[in-house]
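This structure is in structure tokens; I'll ask about it shortly.
Only a single protein chain was left out; the remaining protein chains are all shown in position.
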């Protein structure tokens, strides 16, 4: 069965390793924080200027001067720090942030990503996404495998304006975990109960299937 | 009579205007702070990371964590701030510092300055001088008119490696106050008792003398 | 000490004219110069170019200026919270330049620091890089980006002193420090304006040299855009 948002977040959480500084995008990526193992040391960075981001505040403890990049009220954990936007992107551009997890509208088999603009329809802007994808060594995309019309979001070539070129390393969808390789999307894992055939049908870009594909362990 | 160091500093102090942020170089420029009018608002910046520099500390109150660019112990006045070297040169390069006063070995009639290196003999380095002269809109040189051998330091062309090109606006020496103009060194004032002839003799570069030259009012 | 205190928001904004380019601090509605924005509305200056990470929401922040059609052009990284904005943009009334957030921050910092231009990887291969110089360094491609030029910068700080020294709070810091000294005139409004000597010189985020006018703000609303809580 296809995973729900929490399922995708739970699977991605396994990619977060001890000692990682992690930037989480808006949407499914935000949920990842809930599933990271508690026995490892991880810090979350938000590009509006906080490192060591904690959970949402308890009701009545919201502080308008303490938000995340999604403009949600948050808390800061012990060891946290605040800084300006230039320094925040020094962390990102300087590759001090180890892992970036973000959503996407489309990913191409060469690692191109589009997630900021639908010409003539939705023009909200790229926020920090272009800096993140141009800089991060390790980028994981969290998204549904197909869009609302059932069209694949894993393409030969992106049709929407790009956010970054050749940068996505891994994709976790409601159906599968895939690695972006020079040869195309390499299928690594299936969602529990989802067949390879289903994934094939939902993937427009080149899909590489070597050996048996195990189910995700979530 | 030719001015002594304090006399030069005293004359330069008159160039310091209300509301100025000022960077003082090592040597004679440091003395300028002693002669600035007390009824105007001025702040001194030192490029090692302090704005609002005060006088030297009283004996026993020296702090090794509080020095100026000449490595002398200093104090900080109310309203002072400390910052890192990158931000310090943001102030300088960004032209937030209004006036730079520094020493020189040579100045050319086109405003070139040399003050950091005598090849094969003295190679101490430029410190912040190259940033200062390349950035400041208002640069005053404080120096003796001739060197120890009696050779002019106001030249047609610098013989020593340059610190900056076409940047010096005004020169105050032990003999005179001069403005650097497109036509050459324009004599503005004489030191008390010093004749125009003496200044002519001591100036190798093109000297422009219009009308009567008044004595400095110091 | 050079005193930067002005008595009122009117004095702080004196000289603002039609057609000027303004920088405004804040991320979302956090850390925005509320008092200066109100005064811009009151002055009813038109044809403004606003450099600001976001464009406010309907009825607050820069949304107030949009509502009165005072803005000719927005330079932002993210503008998706504002129906009036979207309407003006889609109808062509409003010009919009979207640029990556890190590039926005650094173009401010470059203006502050006297750098005319720098190379950044953000946007390479995308429409953001169209018409711009690109260049390879160490096997990676970069885009040449330039310092902003602006007439006024409006920032909001938590504490300040009469010398113009500023301290920001939490994530309300964001773009505010990077915009100080990045325009011809920088105007800082603060929640608490203190006498000189009240702030620890070691804890100042922005030295007063980057600030030209400072005033005591009032009636801060500090609206929260996405109130999100967990259960006890």
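As written, the chain order gives the labels A, B and C, with residue 1 at the start of each chain.
Please note the rule applied: a residue touches a chain if its C-beta (ideal position, glycine included) is under 8 Å from a C-beta of that chain, and two chains touch if they have at least 3 such contacts.
Note that this is a predicted model, so its numbers are computed, not measured.
Peer 1: Going by the contact rule already stated, which one of C:107, C:169 or C:213 would touch the omitted chain in the full complex?
Peer 2: Of the listed residues, the one touching the omitted chain is C:169.
Peer 1: Among B:36, B:102 or B:162, which residue is in contact with the omitted chain in the full complex?
Peer 2: Checking each option in B:36, B:102 or B:162, the one touching the absent chain turns out to be B:162.
Peer 1: In the complete assembly, which of B:4, B:41 or B:63 touches the absent chain?
Peer 2: The single option touching the absent chain is B:63.
Peer 1: Provide the residue numbers of subunit A that touch the chain removed from this figure.
Peer 2: These residues touch the chain not displayed: 19-21, 41-43, 45, 50-52, 76-83, 86-87, 89-97, 135.
Peer 1: If the hidden chain were put back, which residues of subunit C would touch it?
Peer 2: 106, 114-121, 137-138, 140, 142, 146, 167-170, 202-203
Peer 1: When the complex is taken as a whole, what residues of subunit B touch the one chain not shown?
Peer 2: Touch set of subunit B with respect to the missing chain: 46-50, 55-59, 61-74, 76, 82-86, 88-89, 92-93, 112, 117, 122-131, 134-135, 161-166.
Just so we're on the same page, only the chains that are shown with their structure count from here on.
Peer 1: Of all chains present, which has the mean Cα position farthest from that of subunit C?
Peer 2: B
Peer 1: Using Cα averages as centroids, what's the distance between subunit B and subunit C in whole Å?
Peer 2: Inter-chain centre distance comes to 36 Å.
Peer 1: Which residues of subunit C are in contact with two or more other chains?
Peer 2: Within subunit C, the residues that touch at least two other chains are 109.
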